[in-house]
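Structure first, commentary second.
Left out: one protein chain. Kept in place: all the others.
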Amino acid sequence: MELYSYKQDKFFIVKVSGRMDAITAPEFEKSCLGWIEQGDSALVVDLEGLEYMSSAGLRSILIVGKKLKSVGGSLSFSSLTPNVAHVFSISSFGSMFPVYDSLEKALGNS
Amino acid sequence: MKNRGLAFKLILFTLSGTMAVFLSAFAYFYVSSKDSMTKCVEENARNLTHSTVHQIEKVLEGVQKVPLNYASLLSARNFEAGDIAGLVERMVSTNLEIYGAAIAFEPDALAAGAYYFAPYCYRKDDGHLMNVMLGDESYHYFTMDWYQIPRELNRAAWTEPYYDEGGGNMIMATFSVPFYKGKDAEKRFQGVVTADIALHGLQQIVSAIRLYRSGYAFLISRNGVFITHPDSRLVMTNSIFSIAEVKNSSLLRRIGKDMINGGEGLAALESGLLLPDKCRLYYAPLSSIGWSLGVVIPEHELLEGVHRLGRMVILIGLAGVFLMTIIVMLIARRITRPLKDLSAATVEIARGDLDAKLPDIQRGDEIGALARSFEEMRLALKDYIKHLTETTSAKERIESELKIARNIQMSFLPRAFPPLTGKNPMEISARLEPAREIGGDLYDYSLIDDDHLFFAVGDVSDKGIPAALFMAVTKTLLKGIAETGLDPARILNRCNLELCGENDSMMFVTVFCGVLDLRTGRLKYSNAGHEPPVIVRRDAQPEFLPVPEGFLLGVEEESSYQTMEIELEPGDKLIVYTDGVTEAVNAAGEFYSHANLMATVRSCWSLSVEGIATEILGSVKLFSLGIPQADDITVLALSFAGAEV
Partner (left out) sequence: MIESLMKTAAKVIGVFFFVLAMLGNANADQDRRQVSFVPQWMPQAQFAGYYVALEKGFYERYGLEVNILRGGPERPSAEWLKKAAVEFATMFLSTAIVERAKGTRLVNVGQILSRSSQILIAKKSCGINSWQDLNGKKTGLWGAELSIMPRALFRRYGLQVAVIPQTSTVNLFLRGGVDVVSAMWYNEYHAILDAGVEPEDLVVFHLSDLGFNLPEDGIYCLESTFKDDPQSCCRFVRASLEGWRYAFDHQDEALDIVMKYVNEARIATNRQHQKWMLGHMREVIDLPEPGGYQTLLKEEDYLAVAGELMANGLIDAIPAYSDFLENCADVNEK
């Protein structure tokens, strides 16, 4: 799994590619918590390159989301691949976190 | 073997290196010593030759002066016949080197009527002078060399050496000078003035020259005849050319010719020519007389000093090399023996005896450092293995406990349905294959009361021990709450609330649960983030059951859940599964997918519930053959048979 992050306007964009599973999810979690510590709390996670997400990944997202909530930040997702979209839909993550079709839309709307 | 290898190589290398250096140094020394020695000797020979030549020529020139003077005297003045004898006597008396002298006239030159006129005076052994008149029938001096040669050549000449007529052993030579009457065109030959010298004095000078043991000097005449030679048999009988003929040496003949032609030089001669061994000849001419002096130096004698020195050096060198061999061997042994001991001890350690004693090597050098490193390594190895053993036993302990935990966990899960009296209104079977020994999937089914079956399938986030514990808690909650008779949504609600407390780790569980009325076939079900099951109605294609939305259990207290209902007809089947099925990966990285699941269900729906569960599980396992199982796989199959009629 690879993370590519940058700031744009007031957002902190994280592009995730590869697989998020029990092995790689902790890295995502640790990196995001680190960025939140730094003060970047308007996270936009673009999952265009993510081909698979396991329950471990979902768990990491929940942890990151809880942390963001505690600092008054926000978390949104964009460009979900079909597999990941299915998981989000089944687990109703879509109602927990905003999900956009594309990164532009995510940046435009929040 | 190794010992010999290293020591052997060490010795070989050092020895050949030193030998090479030594030999080249020696070769250089030998060659340059030989050269400088030879040059030195040649220089000496040259000097000796020149000084001897000079010495001899001084004598000869002294002798030559006398007849030359008298000849010019006779050419200048007229003398009476009676005066001549006096002149001759004076020649001898005033010159000790002159043995005899004569003034010989042409026929009828001086005294008319005297065909022969040649007064001769010579010194007897006792020192007295003897006067005689030469020339008679038996002594026709006009054709003798001492007379004829100067006459025909019109110049003074030395004769070849000859034996004295007196019968003695004396070798003589005569210098004769022509004298004339008149001048230029009218110059007429009158006679010769001669002086004889005995050569024994010169012979002694030359014979006295001794070089090394067998070196010598020799004198040859104008014809190359030996005048002196260490082998007296050669004197007067042999010439350098007759020797050359006997030895068949064109080199010696060439040298002889050069010598008698007044040449000077140095020549190297092979063995057997002038000496039994190889030798060098230095020669220089006695120009006044036309003879030549040769000095013969035996080559091996002149080089004896060098050879001896060389032998000593070689001996010392060999001794040194020998000594060095010993030393190198000892040094090599000092290195290889501890190495050998170390390697032997290491073999012991390798066999497992970590307490094997390493050889005690207390040295400051690399070997000592190596030994100390070995010891440290041994101790570290010992420690590591101890830790490993401890860790392994700890690990084994955990593993054995995990096994026990698995057993306990599995024992939670219902195996077979307790048989009901009479015909079964439904059949239910489940298979669960955890990814590790204990998993995070769960299933449950039990009769809440006579008419209602409660069943549920759940998937805890992650795997391993935390998931297993969560699974145990969730299952117990579900069962407990279900037995209070609530509908599925409320079951999930209550369960969620219980699970949310103190959940910092954000563990969650997805659950599908349902309550089936066995009399009516009415199924009430609810979903918390779980995969929609597959429903196979009798005589219809399998479909995905629509499920109500509901968030995962254990995260949000405010999550709400809904109950949906369907009527099951006899022959309908329901297949509930976890995402371990659809998300199983094959070698190519492809997911098993919902499509595959559907296809499998289509192919096996007619089987018994056990068959269906087993078939689906088997299909998944086949699909992901070779790939380690990443997630727990659960399949629960339910078939409704209908109430007893």
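A and B label the chains in the order they appear, each numbered from 1.
Everything below uses one rule, namely that contacts are C-beta pairs under 8 Å (C-beta built on N, C-alpha and C of every residue); 3 or more make two chains touch, one makes a residue touch a chain.
Just so we're clear, the structure is a prediction, and the values are computed from it rather than from any experiment.
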item: Neighbouring displayed chains - absent chain, whole complex; value: B
item: Residue, one of B:T14, B:N44, B:S214 or B:S242, that touches the chain absent here; value: B:S242
item: Option from B:T38, B:T159, B:T228 or B:S461 whose C-beta touches the chain left out; value: B:T159
item: Contacting the left-out chain in the complete assembly, out of B:Q148, B:S288 or B:Q562; value: B:Q148
item: Residue among B:G256, B:G458, B:G529 or B:G554 that touches the chain left out of view; value: B:G256
item: Where the unshown chain meets chain B, residue by residue; value: 138, 140, 142-145, 148-149, 152-153, 157, 159-160, 162-163, 222-225, 234, 236-242, 245-246, 253, 256-257, 260
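Keep in mind that, in the parts below, only the chains that are shown with their structure count from here on.
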item: Computed distance of Cα centres, chain B from chain A, in Å; value: 64
item: Contact footprint of chain A on chain B as seen in their complex; value: 440, 459-463, 505-508, 510, 529-532, 549-552, 555-556, 579, 583, 591, 630-631
item: Residues of chain A touching chain B in the complex; value: 21-22, 52, 54-56, 58-59, 62-63, 66, 83, 87, 90-92, 95-96
